[in-house]
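Beneath this line is the structure, given in structure tokens, with notes to follow.
Apart from one protein chain that is not included, each protein chain of the complex appears where it belongs.
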Amino acid sequence: MAKVNTIRLMAEKKDELLQQWIELHLASLSLRKDIIGNENLYRQSRDFIDAFVQAAEGADFEDINRVEWTTVRKILAEISTNRSRQGYSPSETASYVFTLKEAIIRLLQKEYGVQPDVLIQETLTISKILDKLGLLTFETYSKAREEVIYRQQQEMLELSTPVIQLWDGILALPLIGTLDSGRTQVVMENLLRGILSTNSDVAILDISGVPTVDTLVAQHIIKTVSAARLMGAECIISGIRPEIAQTIVQLGVDLSMVKTRATLAGALKLALDMRKLTIVQIGKA
Amino acid sequence: MERIPIIKMGPFLLVTIQVDMHDRLVMALQEDLTEMVSSNGARGVLINISSLDMVDSYIGRMLGGIASITSLMDAYTVVVGMQPAVAITMVELGISLQGVMTALNVEKGMDLLRSKLKLAPEQDHEIDREE
């Protein structure tokens, strides 16, 4: 059987193959060879060859999803995920498998250079499986990237919507940045939960830091105000800049049922009034 | 038949809804409350819904109905303790509970009733009040 030749060769000339592979691979990395740590790479690659040889002996070459390939897939996934997190490019990550292919083909060339038929057959077979594994590193790489992006998004959502207690019974939520509907939902929930946990009757939504207000955002604000009211709290919208006030009117959004103020200070004053509180100056400032 | 208990607290009545309300329970509650407002001369009704995991248009109508009936009998109804997820869902559904007063919890609901009825507050705040 054709595949047996390559696999046997890989097992027999493991050290030579390993040496060649790592040289090729390091050469393919443009930058940051230091990060990986050669010793680690050496050990990992040796494990990979061992696992590959072991899997290849009993397994089907057509389907790398079969159980025999589990260890191989696991090692590859680990490498790809780590590199993705360390900021390597996807081609640098995939080059790990592709340089192995090159090393094996060189080995085959040396061994079967005089038997072109065998050489072609062996090269084709081994290329097929290694290409599949190469694609797998791509997939794992992008999956890991997506996870990173998702986590950062979640962190940003949390960070960008702080609920601040201004006074006993008065909350403020300064909104900064563009409001899309996903973020507005988080804002809404945070505010309502904050109202409940701090027992606040008045909440100030400050939109000074929001660059534009469109119909959707205005609607979200109205919904937040309505939900707070159902819970028994009043909202005040502050920080409505002149251009935003103009847009709101032009869009035909009715904010008449919502208490609004131009500044956060104005909103705080109204909030204190609503709670029947007043600030008095004692003595000269 | 199972009924939701109504507790008398001074001039007010307190109802805490803790079960998934089916229609007969809702009808019974409406009847019992009307009866008690009339026989006790209660001036305010507090309905605590902090344990309710949803308010659909049926329950919303029931709450609105109780508020309208009690107001005919010269009493205020305050719905207290609505959970954030319930409030968000109600807004999306399009129920606004018009004509029903709301408060965060029973204590604040009683404060609200007292101020509506111009009853003396139980205790004063440490900060100056304008009143």
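Order as written gives the chain letters A and B; numbering starts at 1 within each chain.
Keep in mind that, in the parts below, a residue touches a chain if its C-beta (ideal position, glycine included) is under 8 Å from a C-beta of that chain, and two chains touch if they have at least 3 such contacts.
Rule of thumb we're sticking to: contacts and distances are computed from a predicted model.
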Exercise for the section: From the list "3-oxoacyl-[acyl-carrier protein] reductase (EC)", "Anti-sigma regulatory factor", "Heme exporter protein B" or "Monovalent cation/H+ antiporter subunit F", give the UniProt name belonging to the chain omitted from this structure. Expected result: "Anti-sigma regulatory factor"
Exercise for the section: Quick one: jot down which shown chains the absent chain touches. Expected result: B
Practice task
Looking beyond the chains shown, say which of B:Glu35, B:Asp53 or B:Asp74 touches the absent one.
Solution key: B:Asp53
Completion exercise
Of the candidates B:Thr16, B:Thr89 or B:Asn105, the residue in contact with the absent chain is B:Thr89
Handout entry: chain B residues that touch the omitted chain in the full complex
Key = 20, 22-24, 53-58, 60-61, 84-86, 88-90, 92-95
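Everything below uses one rule, namely that only the chains that are shown with their structure count from here on.
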Handout entry: Where chain A and chain B are represented by their mean Cα positions, the distance between them in whole Å
Key = 46
Handout entry: chain B residues touching chain A - in the complex, by the definition given at the top
Key = 78-80, 82-88, 90-92, 96-97, 102-105, 108-109, 125, 127-131
Problem - chain B partner contacts - residues on chain A that touch it in the complex - result: 188-189, 192-193, 195-196, 199-201, 223, 226-233, 276-278, 280
